[in-house]
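One structure below.
The chains shown are only part of the set, and none of them has been moved.
As written, the chains take the letters A and B, and residue 1 is the first residue of each chain.
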Amino acid sequence: MNFRSDNVSGIAPEVLAAIAAANSADAPSYGADPVTVRLTRRFTEIFEREVAVFPLATGTAANALALAAVTPPWGAVYCHEDSHVQTDECGAPEFYAGGAKLIAVPGADAKLSPAAVEARMTEQGVVHHVQPAAISISQVTEAGTLYTPAEVAALGALARRRGLALHMDGARFANAVAALGCAPAEITWRAGVDVLSFGATKNGALAAEAVIFFDPAKAADFAYRRKRGGHLFSKMRFVSAQLEACLADDLWLKNARHANRVAARLANGLAQIAGARLRYPTQANEVFVELPENAIRALAQAGFGFYRWGGEASLCLRLVAAFDSRLDDAEALIAVACRHAGPA
Amino acid sequence: MNFRSDNVSGIAPEVLAAIAAANSADAPSYGADPVTVRLTRRFTEIFEREVAVFPLATGTAANALALAAVTPPWGAVYCHEDSHVQTDECGAPEFYAGGAKLIAVPGADAKLSPAAVEARMTEQGVVHHVQPAAISISQVTEAGTLYTPAEVAALGALARRRGLALHMDGARFANAVAALGCAPAEITWRAGVDVLSFGATKNGALAAEAVIFFDPAKAADFAYRRKRGGHLFSKMRFVSAQLEACLADDLWLKNARHANRVAARLANGLAQIAGARLRYPTQANEVFVELPENAIRALAQAGFGFYRWGGEASLCLRLVAAFDSRLDDAEALIAVACRHAGPA
């Protein structure tokens, strides 16, 4: 009944089993183990091209290190004003990128448009200004919405034209791929993405993410950055094993599809309620819904977990479904909300 | 048969069980969970005073963040020239401390003496020099040796007198406490240590360390530093559970005592061999031994894992025992070495 975040969930059984399996014998440390080697091969299959893969353990580390790899200290990163890198990482990207500047760009549904980004881009080569270096988008976005492949490609084209890198924060990448029903390549490198923060923690891992470079040549220095940030794990195989378990038998997509389904049910159910309004379209595993105060209170009293989006006085709830959320809980939530608000 | 490092070992069964146990239900994220709360209480008991505890997942992160918390960017950290922070963290302390300077100090057995440190200390207040800010020692040291409580206290006294902080890299803190048979407080805050990197990864955890401040007031900003470094785990309970399992029923000390015992056996056995010489006294779980080349080759061929200390041509081996090293393997190693070198 806890819809506060997909990070309140625990570890998927397949992932926990993989950790235990990786514990059967000694192994070389720092990534020279066989699990990590297999993992890179698996990602290569999934993305249909040679990739450089760097496992680590938090999404903030993945994003900050990835952005630092494509942005000089005097660089500008264009991101949505509500994006995780801008609002929820306590300045980690600026720290890792040596003081680079994030340019907060507005946009409906937490999405960037090429026009909005380009309008904020200063000319390259003027020494007084930070230099346009990267665009960062979230897929799924902070509003639970999705970029279509064409939308990503439009930003990729802008990035190419202006000589910038394109980064994708894929903390919920699985939910995006599952919802779009596309090949992972289609919304990444084929659309111009250079580097991806591939998330697994929110999707059933203990703590496992991967930074993936679609052009391994651009990853030359990344190993130093990761080590220097304290993100190189001595017992790396246990991070890699989590990712491998997620990718095996498409567990990542199965888990994501389930979460998306529960969110869709929530959205559809709540949308029927009098006075309810979906703030953003529910396209993946997050629902942003405005409800009457007495319905919100009833949900809290009934023991449902959620955030009031925008502060304790807000009437907008964020409900996040995870790999282990139950449809029954979703139904129960809808029922409580409905009872205290009445159908539309 | 793998004595390369204590990080080639896997997860202790008690720790793996604790991870699984923490997976039984949803939990608040980012450290607001009950396991993390209990963990701080447990450390308070162990150290016999109120402490501030910050779980994280790598030793490099623990050291670099701890040093950054006690050193301004224009500060100097005095450390041994062979210390992990100086030689094996790819500059992580400098990165986290905003470009602070590590002053490499020589000393027998990888230990700092107050005299050697003070000789390198510049006067405080001269704007041209980096300002003396911290002393960092490793307990167990990089040579597998130990500081006695009195030796730590002497450095603690110097630190107090000159207004510096004292940091302890305790990646193998359990091995030190087990070997010295002292109270944890005796070699930390009672001896003047301000902040400790408490290691569990090398002692049976998957990936778990804790930065411990003995004066919680000095930890005011640490939460921001950790978050900003990407070291705040969303599913924190799984890091905390590893530490809690280590501390339960003194598992940390049992594991460490075992490793120390295997190392002692190795040291005693190898010391009997003709042409063998212990480079450093074996005081915890690491053995540094010079052996004839043919003995070294025989060990490699027999499948034993180890490092040649100082490069591939070195005749000095580092052998590290872990919580799961077997005395039988130690005996077998001694026997092979002995056969190929002959007794003294």
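One rule holds for everything that comes next: a contact is a pair of C-beta atoms (placed from the backbone, for glycine too) under 8 Å apart; a residue touches a chain by one contact, two chains touch by 3 or more.
This is a predicted model, so every value here is computed, not measured.
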_Of the identical chains, 2 are shown. What's the total across the complete complex as given in this file?_
4
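The rule is short, and it goes like this: only the chains that are shown with their structure count from here on.
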*Roughly how far is chain A from chain B, going centre to centre by Cα mean, in whole Å?*
34
*Can you name the residues of chain A that touch chain B in the complex?*
2, 4-5, 7-11, 16, 19-20, 22-29, 56-62, 64-65, 89-92, 95-96, 201-202, 206-207, 224, 227-235, 238-239, 305
